[in-house]
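I have a structure here, written as structure tokens, and I will follow up with some questions on it.
A protein chain is absent from this complex, but the other protein chains hold their places.
Per-chain residue numbering starts at 1, and chain names A, B and C are given in the order in which the chains are listed.
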Amino acid sequence: MINILVPVISVILGLLVGAIVMVVSGYDPVKGYIALWNGIFGDSYAIGETIRQITPYILAGLAVAFAFRTGLFNIGVEGQLIVGWFAAVYVGAAFDLPKVIHLPLAILAGAAAGALWAFLPGLLKAKMKIHEVIVTIMMNYVALYVVNALIKTWSGGGDKTERIKETASLRSDFLASITDYSRLHYGIILALLMVVLMWFLLEKTTTGFELKAVGFNENASEYAGMKIGKNIILAMVISGAFAGLAGAMEGLGTFGNMYTRGGFTGIGFDGIAVALLGANTPLGVIFGAVLFGSLKYGALNMPNAAQIPEEIVQIVIALVIFFVACGYAIRLLLSKISKKKEAK
Amino acid sequence: MKPLEYVIEMLNIRKEFGNFVANDNITLQLRKGEIHALLGENGAGKSTLMNVLFGLYQPEGGEIRVRGKKVAITDPNVANELGIGMVHQHFMLVENFTVTENIILGNEPTKGGSLNISAAAKKVAELSKQYGLNVDPYAKIEDISVGMQQRVEILKTLYRGAEILIFDEPTASLTPQEIMELITIMRKLIKEGKSIILITHKLQEIMDVSDRVTVIRKGKGIGTVITSESSPEELASLMVGRQVIFKTEKGPAHPTDEVLAVKDLVVTDSRNVEKVKGLNLSVRRGEIVGIAGIDGNGQSELIEAITGLRKTKSGSVSINGKDITNKRPRQVTESGVGHIPQDRHKHGLVLDFPIGYNIALQTYYQKPLSKGGIIDYKAIDRFAEQIIEQYDVRTQGAHEPARALSGGNQQKAIIGREVERDPDLLIAALPTRGLDVGAIEFIHRRLIEQRDSGKAVLLISFELDEVMNVSDRIAVIYDGAIIDTVKPLETDEQELGLLMAGHSRKEAAAMQAEEGDDKHVQ
Amino acid sequence: ACGSGNDDASKDNGKKEGGGEKTSEFSVAMVTDVGGIDDKSFNQAAWKGIKEFGEANDMEKGDGGYDYLQSAGEEDYIPNLNALARRDFSLVFGVGFMMQDAMDEIASQQKDTEFAIIDAVVDQPNTASILFKEQEGSYLAGVAAALMTESKKVGFVGGMENEVIHRFESGFVAGVKAVDPEIDVDVQYAGAFDKAETGKTMANRMYSSGVDIIFHAAGGTGNGVFSEAKERKSADPDANVWVIGVDSDQYDEGAVGDTNVTLTSMLKRVDVAVEDIAKRAKEGDFPGGETHVYGLDEDGVDLADSRGAIPEEVMTKIEDYKEKIKSGEIEVPEYPEGKEPKK
Partner (left out) sequence: MSFLEILYFMAPVSIAYAAPLIFTALGGVFSERSGVVNIALEGLMVMGAFIGILFNLFFYDTFGSWTPWVALIAAMIVSAVFSLLHAVASITFRADQVVSGVAINMLGLAVALFLTKMIFDKGQTDFIKKAIPNFNIPVLQDIPVIGPMLFKGVYGSSILAIVAAFVAWYVIFKTPFGLRLRSVGEHPMAADTMGIHVNRIRYIAVVISGALAGIGGAIYSQTMTRDFGHATINGQGFMALAAMIFGKWHPIGAMGAAIFFGFAQALAVVGPSIPIIKEIPTGYLHALPYILTILALAGFIGKATGPKASGKPYIKGSR
């Protein structure tokens, strides 16, 4: 009960403080929040786009959460996502194959690229004990510039890749038609499958058991016969694969190609918040992604329908995360309230 | 007798953790200049009571008087000001600090705003000399022995001028030599007019040094007795609530085939210093071989090399005739080796895992706990419940985090895990460290059972008592080699002590004779 | 070129009559890219064009008048374009080549709305594509730099390498070489539009190696170029360091006490193009499916008026070149040498 109450109260508190900010700066919070609501749930188009936005957040959140659960801090989801995006688009555009092969292949390419990008930090951590945070931060930049250069090379000096073939696309006329031409694509199903996969991997398999054990206590795990290095690398690689899939969602679903980028997508960094909002559990990640994705997407409608500046929405989102992080204080408050009630 | 002057009175102290009552109206009165022992089973609430006195916990009820005055000890600062110092059960030392830094922390001498380490170190050296503590002020904690760390803890309290000292299980991880030293130190402190509360599970120590004993059981005060009017047996039964057998009953050994064979083994430590230097050892089915030795003579490296946790430099290790030198830990365990590790928190347990997972930590990948890489958690639960039941692990259930169990119960779970795998060789390293007499008795019985069912047991212990009581053969390790092997019945603690100090049996005999002569002369 | 917005007002006469009915009421909006309407670059210029058009036609900000939506990321382009189309704006601008695919998709769905995209070509019947001949303006910047350099070394700092920025580079180099082929042009790209520290380091390197005029086409990275120049200027008022600004008149950015390091700026008049297209759409002359290229001749690009440091005789020379380009006598290359598209 309290586990549900805490995030709900955090969200309410975040919105409340956001409302105060709006009032103070001369905007109408009621109008603002109606716009936010409509931006998320207003019509089938909004719902479709909200779900589309949630999709990569789930995967990025899984990537971060998986690493955390195995004792690693993968701050490189952003870079892994970028290479995953590129690889998926490359396979999606460069080959002519029937859909049953092409789409899975392109998705796999994304996952593989992300995994590869995470392999190096994993290897350095396993073999040389080099802190994964710093390597993954560096790998983010390397991904950004290398992918930009690859796009340039591939497109003969252009700024974007070819479009993926229809056979590699996650989009569908059906989804578009029921959501009034939103870009909702089948990626959400894949993302949810990955949630199940992560849960299964961590909670059901011997591999997951080992990964968690190594994350908690390397010495005891080694004593129990587990291979420490292998598990660290594997954890990074799986985490990177999730991140790569998030990129594949963008490449094969939302965009259908890739542009050279001036900076990061932000999804990878937001994935940290998503994962931690969800307490690093697979189910929690869904919650985090829904919260984050909805706010992010719905926020677009606040300047649109209520002329409230984007920045205020960002403030609200940050506050919501802040309050969720402060869950302990909310718990304390709740228990005090319930004690008082008992006393009466 | 002087008028009864209490420096500390803890009256009807009550401490609750949630719904659990850890201290249920316990009263403890400490006289000036006495050593007052506090005795109780693992988890009885001793540390809790002392943490209340030291200001780390706030009691729910009762009152504390210091030198007759009622006080509220709201945090350790207050305790320090009242002259109360505590040596904690789990050392409160910052590992990568030097001895001096640890000692002055919170009370630092300065010169022009910066730390005056040299002055502090001088003072530490002086104190150390005054009490015969022999501590290097500039050594890093992570580099010094447990005994030395213990003395640093004591210095911490002395440095602050504590008049009332609490020792929470100071001897649990000390070697016999170090314990002797500690006792000397305690006596010195008392002579200086200080008062001591001593927690220990070793009844002999209580008999040796304490003036009075307060016994608690399951959070309740049982009473206070005058040591000289009591006996170990009485204390034990007061504490446990039943009769305790001290000398473990066991029949003679019937050793058969060799299980463990270590030949000319050379192992280096993490700093690449040779610690095991051409060691030979053999353990057969149906016998318990005890390794006696002073800490640091290569015991840890030897076990780590056998179990695959450390690479050997040369020599060989084989189990049942099969060479396992430099095999990975998994291959070693699968060749029939069970291992109760020396450090249960570092190697023995994943503290954040449920105790059930920990019980499955060696077998989770095998049938019936898993099939085809898929773990059957129901099977793990069943298995864990069975071990918990069978080995009397006191816990709320298999899902409780290992962290929340007391050390004794953690240890029982580990023993259950290792024994239940039915290994041909069971290596038990310091298996009873920090445990109460009841638990020790239980563990010793299990080791003997293993032997009697035809397994080989290798016991490493710093406690001569334990080695003498449990082993069938005692291999004395000194400077990385087994210098002699003796039978418990054919030796005594004195001879063993001399052997452990590196003397040959002949020398030992001579020295013993001499000593005996001396005694006569005196 | 500056006052072009004003004369539209006089021509606007049909507005009041159709006022009551929504369909006949003309409204216009734009979607920015991540820069926002005040990025001192083309978003700002586009918004300026829309605002001026709106004000000139007595329109109000908001539905049925003129408005904009800002994108926080590229995933927002489609929802934003879509939102504006759904709010029944008659004409929706997309600013920036990054919006190409998004525009293509939305234009094919929202067939009743007219769209226009800046810096890219979208092949839809209801979409007008707007390109600029940045190379022509940059050519003049190159000429100015070549005529003014004392060290015979000039520099170019680009942001990300793409076709648009390549046009800047190409024109600039061509302009310099047209005056004096012996002059060195030091070309470097920062790889991003928002790395001021890299821009500054590049400028530092160039000035250190004797370059005295740097033309930047690098957005926020160009801030660093200005910082370096200004720093040198304030350390040594006699330092011969200049910057040529880009997109809008960056004279103010060059101020160092009483002096200024901005030699001139290459203007990219997105506002002119936006107003032009809006006007045509309002008059029912929307060039859907067409691509309009705005060069010197169309007032789409130019050098800023702020050329304080450029002496009169140099000005005349620049004007000469300008006329030659306008007349077609000089054709400015679109791609830098060796950077022609391979396909």
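Simple rule for what comes next: a contact is a pair of C-beta atoms (placed from the backbone, for glycine too) under 8 Å apart; a residue touches a chain by one contact, two chains touch by 3 or more.
Keep in mind the model is a prediction, meaning the values are calculated, not measured.
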item: Where the missing chain makes contact, among the chains that are shown; value: A, B, C
item: Which of C:Asp38, C:Glu60, C:Asp123 or C:Asp305 contacts the chain that the document leaves out; value: C:Asp38
item: Of B:His88, B:Arg151, B:Arg417 or B:His444, the one touching the omitted chain in the full complex; value: B:His88
item: Residue of B:Glu34, B:Glu101 or B:Glu441 in touch with the missing chain, whole complex considered; value: B:Glu101
item: Per the touch definition above, residue among A:Val135, A:Met258 or A:Leu300 touching the missing chain; value: A:Val135
item: Residue numbers in chain A that touch the chain omitted from display; value: 25, 73, 75, 120, 124, 128-131, 133-135, 137-139, 141-142, 144-146, 148-149, 152-153, 263-264, 269, 272-273, 276-277, 309, 311-312, 314-315, 317-319, 321-322, 324-329
item: Missing-partner contacts on chain C, residue numbers; value: 34-40, 161, 188-198, 200-202, 204-205, 208-209, 220, 223-224, 226-227, 230-231, 234-235, 252-253, 255, 257
item: Residues of chain B in contact with the chain not shown; value: 51, 54, 56-57, 75-77, 80, 86, 88, 90-97, 101-102, 104-108, 110, 113-115, 156, 403
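Here is the rule we use: only the chains that are shown with their structure count from here on.
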item: Intersection of contact partners for chain A and chain B; value: none
item: Chain closest to the assembly centre - both centres taken as Cα means; value: A
item: Centroid spacing, where centroids are CA-atom means, of chain A and chain B in whole angstrom; value: 47
item: Cα-centroid distance, chain B relative to chain C, in whole angstrom; value: 77
item: Centre distance in Å when chain A and chain C are each reduced to the mean of their C-alpha atoms; value: 35
item: Residues of chain A defined as touching chain C within the complex; value: 45, 49, 53, 145, 148, 152, 156-160, 163, 181, 183, 250, 254-257, 259-260, 262-263, 265-266, 296-297, 299-301, 303-304, 307, 310
item: Partner chain A, residues of chain B touching it in the complex; value: 307, 309, 328-331, 333-334, 339, 341, 346-353, 357, 361-362, 364-365, 370, 373-375, 377
item: Touch list for chain A against partner chain B, complex; value: 203-209, 212-213, 216-217, 219-227
